[in-house]
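Here the complex is missing one protein chain, while the rest keep their positions.
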Amino acid sequence: MRAVTFQAPGDVQVQERSEPELEARDDAVVAIEASGICGSDLHIYHGRVQIEPGFTIGHEFVGTVIDAGDAVTRVQPGDRVLGCFHSACGTCFFCLRGAFHKCDEMRVFGHGKLLGGLQGTQAERALVPRANMTLRKVPEGVSDEVALFAGDVMGTGYHAILQADIKPGDNVAVLGLGPVGLCAVQVARATGASPVIAIDSVEQRLDLARSFGATPVHLTEDNPREAVKRLTSGRGVDAAIDAVGHPDALDLAIRVSRKAGTVVAIGVYAEPCQVHMGLVWIKALTLRSGHANVIGHVDRVLGMLAARTLDPTPLVTHHLELEQAADAYALYDRREAMKIVLSP
Amino acid sequence: MRAVTFQAPGDVQVQERSEPELEARDDAVVAIEASGICGSDLHIYHGRVQIEPGFTIGHEFVGTVIDAGDAVTRVQPGDRVLGCFHSACGTCFFCLRGAFHKCDEMRVFGHGKLLGGLQGTQAERALVPRANMTLRKVPEGVSDEVALFAGDVMGTGYHAILQADIKPGDNVAVLGLGPVGLCAVQVARATGASPVIAIDSVEQRLDLARSFGATPVHLTEDNPREAVKRLTSGRGVDAAIDAVGHPDALDLAIRVSRKAGTVVAIGVYAEPCQVHMGLVWIKALTLRSGHANVIGHVDRVLGMLAARTLDPTPLVTHHLELEQAADAYALYDRREAMKIVLSP
Amino acid sequence: MRAVTFQAPGDVQVQERSEPELEARDDAVVAIEASGICGSDLHIYHGRVQIEPGFTIGHEFVGTVIDAGDAVTRVQPGDRVLGCFHSACGTCFFCLRGAFHKCDEMRVFGHGKLLGGLQGTQAERALVPRANMTLRKVPEGVSDEVALFAGDVMGTGYHAILQADIKPGDNVAVLGLGPVGLCAVQVARATGASPVIAIDSVEQRLDLARSFGATPVHLTEDNPREAVKRLTSGRGVDAAIDAVGHPDALDLAIRVSRKAGTVVAIGVYAEPCQVHMGLVWIKALTLRSGHANVIGHVDRVLGMLAARTLDPTPLVTHHLELEQAADAYALYDRREAMKIVLSP
Partner (left out) sequence: MRAVTFQAPGDVQVQERSEPELEARDDAVVAIEASGICGSDLHIYHGRVQIEPGFTIGHEFVGTVIDAGDAVTRVQPGDRVLGCFHSACGTCFFCLRGAFHKCDEMRVFGHGKLLGGLQGTQAERALVPRANMTLRKVPEGVSDEVALFAGDVMGTGYHAILQADIKPGDNVAVLGLGPVGLCAVQVARATGASPVIAIDSVEQRLDLARSFGATPVHLTEDNPREAVKRLTSGRGVDAAIDAVGHPDALDLAIRVSRKAGTVVAIGVYAEPCQVHMGLVWIKALTLRSGHANVIGHVDRVLGMLAARTLDPTPLVTHHLELEQAADAYALYDRREAMKIVLSP
């Protein structure tokens, strides 16, 4: 079969790979119909996340089950399914506490040996471990490109808002309007947050946020701190989402939060950095971080996608063929695309 | 001034009353611009809730502050305000725990001596105690008839959904589509519940629920238990709201709930009744009851009304003058109205 | 091997049964060293819970793993383990939400076909499905008779207090001082509740409760409602645990609870009964019911047993041999024992 493989920084190639086969009783094999390219893939592409040359990449996918072990009960061959970007065991200390994203046996698709050695999903077919945890049937009426979001980007937006620990009618600021930030905006609106203040420096993204019901604020042309004050009776937001993963975004999130508010750092951090703990302390903030617990959220996210309460369609800017992967990555790297969907 | 007074079961009259005057430093006097008639008023009208003859009734109101004690800091004379249906002290055991609806010094407007001897708001003016707790400014762009809902009926719908302890994407059944049930439907939809199954036997109410985004189910022409199963993969709903206050509704709520689900009995109960504790036990249900904690919710409800995430306008079927109160109560008693707004 | 079997109401016999063998990859076989007799066994003994004649009973156990499938990772042959009273799959809708006690594939030891057809643990050996979920290693220094409690009775006491949703320093009433009630008393004290008011009509049980740090109140010789008022500044308790499973206990629990408090009906209910919903409503109570989620709690309960923060030793009144099972059940049925431990 054909698969998108990492070769070296800046170099991905579609190559021939052997067909995946069932290994464990709860494995499934899925014929991929659509697989997204995600910001995390770009980290690999840039060599910042190191994986073995030749490894198949990609971790967002929709497809059809073509084989399943006898312990797979939630789906069966013939089912149209979507996948979560990682697997979880369901029985370890962390899974028992519902922290599936910190499962001791977690394996991430397309991230090399370090994260479980699970070949990626930008391919014609993929082996899916722990299929009862990792796969869900696509509800009727939900398109490939929409379903794709449930197991990764929209699941991450949902996670950010859930971690914000707000009640309906509370207000939220979302800093950074890439796909995750825009999904967080949608989830915030769909769950009753008001206003949802969306902050970025790219007009097109601010326009999308506005179309999703947010109040857009330009990072540099407006004064975000003043804008937040004006929109929140001078108090600051109940919760601020840092969907960037940069100390400046975190700092702004801390500054625009109200006393006793919550900051969710959903953007990726890998290093130590300066944090104004004096502000965190005097404001009595809660700061939450980490990637999304998509397995914990996927049923609910799917429900909202099926009800069109959430709709990521406007984020999909490109549909390309699997064979065009090299072009697709280059395009994404030039920031000319929001979400690219690859289909074999 | 003119005021709607209870005289005897079935007999309300508009009479002359003396002007209210400030008594405590945190009192305010409000010139009423609109006051609603509510299901609770009907309990008084029917004599089921006993109050002193001649007592002014009504507990939903919007108006303008015309006088305020020097400890009133949240509003000032000239402010257009809405009121919560009761006051709370802010410092007792229950207020310190956020249970303002169970405040030891709680006083309910228009419910006679037993509930604090606070004259009602279906009048030209009303004395408002604990104004910092009881009053809020009406946000710009929010009409009287909409603001009115924040301190009572929509606050109750919000309470019901909050008590249901669901996450966005969970599903809900609302049993009984009077004003509270319909507000609960709106809040459920606005906070991401999906599907929201709305059950009643009145077509018009089912139509309203549908227009609010719910899936309507006729109580007798459909089979609600089968319908819920069909809509929830056979599991039952994550939460069921009994907005009726009748053992049959509670029983149905228990039956349509999934294992480990929640039943919220927001409808009024006054007596012991049969409850299928065997089902409650085997399903491991949580059952929550009691009237709404509107003071705890009013800021958020107002925010959602201002953002038009919630909009009770379709529930307002009649605008009448204060002097027409007797007709209004008769009309409401004949169930020909959903929400009647009285204006002096 | 030898096993305690149900024959007919009032008739249990020790009979020869074939050795259990691994069936699934995540099964284990445990050589039983101690198995308790529990109130639920008495329901079977009385014929109120119907199971097939000849079925092996018992569901509390400690022993040593003698065989394990290759998917069993948490324990291995030679490990001294304790078991939870039921299994759970770890991947169904309910397990994903942490409601392991409502798992769609739940199987209860020794409760016949209706609850999963899983032979009981009052035997020389037992087949244990889903061993990663069902079994835990016994921490060093914890005796058989103590460890036994983690997977059933103490797990139930823990569940009751967790469901009570109290904070350290809140007060609690426990109604009914059988093993579950007394364990709830211990957990309440060990988690900072104060006072813990323990209500029963048996002096010996009240004495045990007192020795665990509770304030004992005699159900009939004292006036429980007055006693609770006196001990709670007239307010009622923050949470009341009905550890009886009888409408009178539930009614008392409702009456002694404070406004906005919680009633936990951990005692077994099988039928509809009268509940004073008027009180539930006016007090704005939360009522929670159902059997314990022991798989969700077992790690923490074991930790507290190991630290001797909890110590059920005083509840163990009898150690008997497996062959004496008929006598043991008769003894237990005459209410002459609190907890009987059977050893092969």
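By letter and in written order, the chains are A, B and C; residue numbering begins at 1 in each of them.
As a working rule, contacts are C-beta pairs under 8 Å (C-beta built on N, C-alpha and C of every residue); 3 or more make two chains touch, one makes a residue touch a chain.
Here the structure is a predicted model, which is why all the values come from computation and not from measurement.
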Residue among A:A24, A:L42 or A:V275 touching the omitted chain: A:V275
Residue of B:R17, B:H43, B:R74 or B:H319 in touch with the missing chain, whole complex considered: B:R74
Sole residue of B:G39, B:G90, B:G116 or B:P139 that reaches the chain not shown, by the stated touch rule: B:G90
Residue of C:L114, C:A307 or C:A330 touching the missing chain in the full complex: C:A307
Contact partner of the left-out chain, one of A:I51, A:L250 or A:L315: A:L250
Hidden partner interface residues of chain A, rising order: 93-94, 97, 99, 101-102, 235, 245, 247, 250, 259-260, 265, 268-278, 280-291
Chain C, residues in touch with the chain not shown (by the definition above): 158, 161-162, 167-171, 187, 190-192, 194-195, 297, 299-304, 306-307, 309
Missing-partner contacts on chain B, residue numbers: 25, 71, 73-74, 89-91, 93, 95-98, 100, 130, 132-133, 295-296, 299
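One rule holds for everything that comes next: only the chains that are shown with their structure count from here on.
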Computed distance of Cα centres, chain C from chain B, in Å: 41
Interface hub residues of chain C, defined as touching at least two other chains: 93, 97
